[in-house]
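The chains shown are only part of the set, and none of them has been moved.
A, B and C are the chain letters, set down in written order, and residue numbers restart from 1 in every chain.
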Amino acid sequence: MTQTQDTARSRTFSWSDPAVNAAELGRRGGLETLRAMISGELPPPPVMRLLDIGRMTVDEGHVTVEMTPQEFHYNPLGSVHGGILSTLLDTAAGCAVHSTLPAGVGYTSLDLNVKFLRPATVGSGLLVCVGTVLQRGRRTALAEARVTDAGARLIAHAMSTCLVFPVNPAP
Amino acid sequence: MTQTQDTARSRTFSWSDPAVNAAELGRRGGLETLRAMISGELPPPPVMRLLDIGRMTVDEGHVTVEMTPQEFHYNPLGSVHGGILSTLLDTAAGCAVHSTLPAGVGYTSLDLNVKFLRPATVGSGLLVCVGTVLQRGRRTALAEARVTDAGARLIAHAMSTCLVFPVNPAP
Amino acid sequence: MTQTQDTARSRTFSWSDPAVNAAELGRRGGLETLRAMISGELPPPPVMRLLDIGRMTVDEGHVTVEMTPQEFHYNPLGSVHGGILSTLLDTAAGCAVHSTLPAGVGYTSLDLNVKFLRPATVGSGLLVCVGTVLQRGRRTALAEARVTDAGARLIAHAMSTCLVFPVNPAP
């Protein structure tokens, strides 16, 4: 591989200390926490900088995240890796659940069931991933997420169950 | 955020034209293709450079990939994002299926069912993900994948069904 | 166990030769086949008699099946067994896919991903299970199904991928 090729296909990204964010968990309600990330008051999680995930919008029980497919997302088959789509879906589903939690309640994803329906490429245009809470129980919550391309075609779908539980925020 | 902090948490990575790899699909058998990637004859897929996925080893029906958790893999909860673990699992499962395919046969992942069992952090040490084909039919193949940490504890588990089909390699 | 108790909890059901139904596959379109089962022109599949599944309604891409929980559906925990709910969900999802297929095209379920949200008991009233096709591709179709109780509460949810393929009807 020549130097020129390497230079042409290289990217630098930066992120902030994730401990800042994690320390806030349970201190505020989920919706307030997510809105603080969106406004820039709290730093975005590093993985969003890694993947270059773009705009996020949040309402109670609903989260939208956007990502433009780029070559560095590609698998060996010449399309966006299923794990990158899974990251979008897990983010939207998990944050949708988070948005329903009051202060003092945490969550963790138990699973992620992804269906891949159509490959995404740099030609797909902006990918929009919408997460929605279908059920919110005392101990678990169920969320659905869908990725569509710029032509509103369904690219991938996921279901995720989260465990919800009381947390003691760090002092 | 200060300039100093940004500099301390920044990373540059590079990758190669994914079209080189995709053009090879179907020309050679899967095991031969994967071994050509491992030896460096074919470029690794961009997503492996993005996530800094390390060593891969391959046998027919079995694939191992390794990754050291890093801060840029983190979600807002202070651990490796579930989507990053999903990427490892999808890679190991999909490549395990690929390793069983002769020249002229392609595959695509239909789904990925992930169970998250334990958070992974920079303290987890090297993550090892092993993918294994459980069944290889005429039209589909079923693979399992597991991620364990340096203490051999199960971090995540996945099942994936792939569609297999004849391909005409690009001329 | 006394004779009296046994008599009090006993049920007899009957069914028809399933080969009659299977021989029709691929001869007619899916919607026409399902409507012939509903009208009684074709016999219902034996499993529907086994579980005492009630009314079915069909439109292209949408199927509804109904079942009243009965004691013989119970697991050791004192509620309808998850496998019985899975049977309803698999039926609604699979038949929804079937309803989109023209004559000469068959299908088979590759998977069923069920989420159990709330126990169903004889106190739940009529369970209604609605199956809907989310995507219909050349080689696969994705369907969703939901079971709700008489109070319209979500009891269980499922996703199912079906393989679709050309069939040669029996001569």
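Everything that follows uses one rule, which is that a residue touches a chain if its C-beta (ideal position, glycine included) is under 8 Å from a C-beta of that chain, and two chains touch if they have at least 3 such contacts.
Just so we're clear, the structure is a prediction, and the values are computed from it rather than from any experiment.
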Task: Identical protein chains in the complete assembly, only 3 of which are shown - done: 4
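Simple rule for what comes next: only the chains that are shown with their structure count from here on.
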Open item on the list: Chain contact topology under the given definition, line, ring, star, complete or other?
Closed with: complete
- [ ] Would you kindly say which chain has the C-alpha centre located farthest from the C-alpha centre of chain B?
- [x] C
- [ ] Would you mind listing the residues of chain A that make contact with two or more other chains?
- [x] 113, 115
Open item on the list: Using the touch definition from the top, list the residues of chain A that touch chain B in their complex.
Closed with: 1, 5-7, 9-19, 21-22, 25, 33, 37, 43, 45-47, 49-51, 71-78, 81-84, 86-91, 94, 106, 108-116, 119
Open item on the list: Touching residues of chain A toward chain C in the complex: what are they?
Closed with: 113, 115, 117, 134-135, 137, 142, 154, 157, 159, 161
- [ ] Going by the contact rule at the top, pick out the chain C residues touching chain B in the complex.
- [x] 110-111, 113, 139-140, 161, 163, 165
